[in-house]
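One protein chain omitted, others in place.
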Amino acid sequence: MPAKVRVQTIINGEPQEFLCEPRQSLLECLRDVVGLTGTKEGCNDGNCGACTVMLDDRVVTSCLVLGVEAEGCRITTIEGIAMGSELHPLQRSFLENAALQCGICTPGFIVAAKALLDHDPNPSEEQIRLWLANNLCRCTGYDKIIRAVQQAAAQAQEVRA
Amino acid sequence: MKAQEYSVVGTRPIRHDGADKVTGRALYGADFQMAGLLYGHILRSPHAHARIRRIDTTKAEKLPGVKAVLTAADFPQAPDRLVDLGEGDTPLSYARGNVLASGKALYRGHAVAAVAASSAHIAEEAAGLIEVDYEVLPCALTAPEAMREGAPIIHEDLKTKEFGESTGRVSNVAEHFRHVMGDIEAGFAEAEVVVEREFHTATVHQGYIEPHNATALWNTDGRILIWCSTQGSFVVRDVTACLLDVPVSRVRVTPMEIGGGFGGKIPVYLEPVAALLSKKTGHPVKILMSRKDVFEGTGPTPGSYIKVKIGARKDGHITAAQAYLAYEAGAYPGSMVAPGAMCVFAAYDIANVVIDGFDVVVNKPSTAAYRAPGATNAAFATETVVDEIAEKLGIDPLDLRLKNAAKEGTRRADGPKYRRIGCVEVIEAMKKHPHYAAPLGGPNRGRGVAVGFWFNVGLPSSCTVSVNADGTVNLVEGSTDIGGTRTSIAMQAAEVLGIPAEDVRPTVVDTDSVGFTAVTGGSRVTFATGWAAYEAAQDVMRQLKERVAKLWETDAASVTADHGVFRSGDKSMTFRELAAKLDQTGGPVVGSGAVNPRGVGGSFSGNIVDVEVDPETGKVTILRFTAVQDAGRAIHPSYVEGQMQGGSAQGIGWALNEEYYMNRDGTMMNSSLLDYRMPTALDLPMIDTVIVEVPNPGHPFGARGVGEANIIPPPGAIANAIHRAVGVRMRRLPMNPPAVMEAIWSQRD
Partner (left out) sequence: MKWFDYAAPRSVSEAVGLLASHPGARLLAGGTDLLVQLRAGRKETDYVVDLKRIPELNAIDYDPQRGLTLGAAVPCYRIYGDSAVSRNYPALAEVAALIGGTQIQGRASIGGNLCNAAPSADSIPLLIAMGARCRIAGTKGTREIAVENFCIAPGRTVLEAGELLVSLHLPAPKPHSGARYLRFIPRNEMDIAVAGAGVEVVLENGTFRSARIALASVAPTPLFVREAGEGLAGKPVNEAGIAAAADAARSAAKPITDMRGTAEYRRHLCAVLTRRALETAVQRAREAK
């Protein structure tokens, strides 16, 4: 039987080693090998964003990354967004704004939105929509999601002021 | 209960499953893990219509890691009968045939065999090694094609039923029915303007982001345990038990969280296959659909061919309406043409109506419900014809609708008379809305309106509520939660009990743990399961009054309860205080409710939409969108708004870009989310919502189902807006850029 490859990464701040076949995507490795099922599969070809994670400070669709490509990388998944037992302001804002219905796209949106706010703390509505265009939601029509991101951005501005 | 006294209903508590959903902890079907799990993969037919001569699985079985291979022959061949698939009856042979094809493959994507192996990759490889000998047959892909004389026959034993009776004639038309009201010829004779148009709508998919999944364990005690994402755990139980020919009690279905359904996760595809693979291997087996499988192997909504003819007097009074609805059922009969016929003229009070409906099988995936199934197709036709009449008569399109609006007492051509409904109120809210009078602000821009109706359903639901010593209650129900209903249900119980919504702990449980509960569909959950919770809570209150009466040594009849406080004479006690004393007054308090409510209230909806059309490319941009809907009573306004926005977004996608692009041999060329184009965040503006409340007299809180009616108006409203923007009438869906460009060019010639 062909040999699996050992991959060393840092996931949500913790060193994490796993064994995988080269053909297994990072998404599969996270879900089936490491056991972090918060990242979801929706299409497996980069079009829905449900599998969004941070890979070395950049949002990517983990279905289009091989597990073996993550060697030496830092990965942040939805499981790493909350601060201990405190929800991240974006997570709270999603709940307060009812920005989720079935919730399957929510992990991808939260990781992507957090990356946006880390990169641009005061985005316009158009910029938010452009940044999140790689994340599909079929339940909400995006309205409340955009508002949740705007509220989180506004709250962060207040804290800074 | 009087409206002004509500303390929970109408508020916006955080959903009870919120923390899990925003942290990734919530477990959906694909997340389920179990020791010894094997992975299944389904082999699907590449041909739209073919006889299956032989299936050779020997190579697949030899691949290392493969544990079992399955075909239709492995299913028990129980005699045929009608089974309830959750929203209607169907022959068992059809349900079984769609799960694994027997004899013929009827559409590209039709499941033909299945493999279980130690990894999903190996299972997929093995499926590729199964050799199927097909005899390819000619296919019929649209209703008009399939209805033609000499069309390839898809079911050799399907005899057309006409007006309720079998004609004995074999054809692809499963059924032709007709609704008649008044005198259609007299009606058209009286009309001073008559518009008759033809429409075509393409097959579209519900587009839920989570593909289908199922894990099954055929346990050593003979029980079949299933974990899956479904809109109806009891449907999965009943259909699986049926197909495997075991009593329903042998099957337990645990509904996992579900990532969208919209009707498409009511049919059963994977569970019986996973169960049989588990029986063969002695291991639990998990099967996940790929996105391609979802497009090619599940149930999209019917494509359709529709003719609508409406006649009106010069004063705008509609005197007659006629509709011809031919809907593609896909490979098995059962398109939603009947609800389409119920809704086609449902927003109007018209004395003379004839509606002909045709359920037609074609070589496409067997259709399933999609949010107000059948109604969106029909409304696209009606709402554009009504718009043409308004234009010809020089009457404002909303005024024309008001003049003919359905009201309490209006009879529909399919039979029922409306009770209290909110059609007029919805249209008036549209007229009053600032959007309707706002300037358009540029060339090539136009504003369109449309309305729609969905009848909603009741159906059975069960619920139990038990009181905890700390004053909270546990609420157990069986409606899988697609949009926040465990909260809207908890809120109704909380209202009755007089406690905060946060003090109710709702859980959605498996089929062993709660009484029968029908599907999450038909806009019924907040209405019906909420009612079951209401009854369970009333039961709890009755028991609690007896307990406090015992403590106060008085008569239970003298005890009143109001906003969580029990009173008798000058004594009072809070819910929380009483909850701590249950042990000493007799033991646990558990209330239950089981309902099959009749007081269903339909919901009307309307859209105002502004578009801008690029006359050089045909691209339509949605500039502004307002959705109005009658919710009866909005239990949780944020989730009502969410339903309205979600349905609007799906309607917009249906209107502008979504379609099954099929080639001549029945292959869907665009079976990926790249080319099946659903709206992204960049394609939509904010969606303004107006909740109209015309309380439903049939429900304790006046609630009407709201999940569905909102997907109905967008295609018609957008078509009307395009007309006002660039002067072309669109009669095909989707109204994608090349189609709009063609229409503009035709108009110039």
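Just so it is clear, A and B label the chains in written order, and each chain counts residues from 1 on its own.
One rule holds in what follows: a residue touches a chain if its C-beta (ideal position, glycine included) is under 8 Å from a C-beta of that chain, and two chains touch if they have at least 3 such contacts.
Here the structure is a predicted model, which is why all the values come from computation and not from measurement.
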item: For the chain not depicted, the shown chains it touches; value: A, B
item: Residue touching the undisplayed chain, where the options are B:Gly260, B:Gly303 or B:Pro679; value: B:Pro679
item: Among A:Thr9, A:Thr39 or A:Thr52, residue touching the chain not depicted; value: A:Thr52
item: Of A:Thr77, A:Asn134 or A:Gln151, the residue in touch with the unshown chain; value: A:Asn134
item: Absent chain, residues of subunit A that touch it; value: 2, 5, 21-23, 25, 44-47, 49, 52, 55, 58-61, 63-66, 68-69, 71, 112, 115, 130-135
item: Absent chain, residues of subunit B that touch it; value: 121, 124-125, 616-617, 619, 656-657, 661, 669-670, 674-675, 677, 679-680, 682-683, 736-738, 741-742
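Just so we're on the same page, only the chains that are shown with their structure count from here on.
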item: Interchain centroid distance [CA atoms averaged], subunit A/subunit B, Å; value: 29
item: Contact footprint of subunit A on subunit B as seen in their complex; value: 12, 14-15, 17-19, 21-28, 30-31, 33, 64, 121, 206-211, 257-262, 288, 290-291, 482-484, 638-639, 641-643, 645-646, 648-650, 672-674, 678-682, 684, 686-687
item: Residues of subunit A that touch subunit B when the two form their complex; value: 1, 21, 23-24, 31, 35-45, 47-48, 50, 77-79, 81-82, 87, 91, 94-98, 100-107, 110, 125, 128-130, 132-146
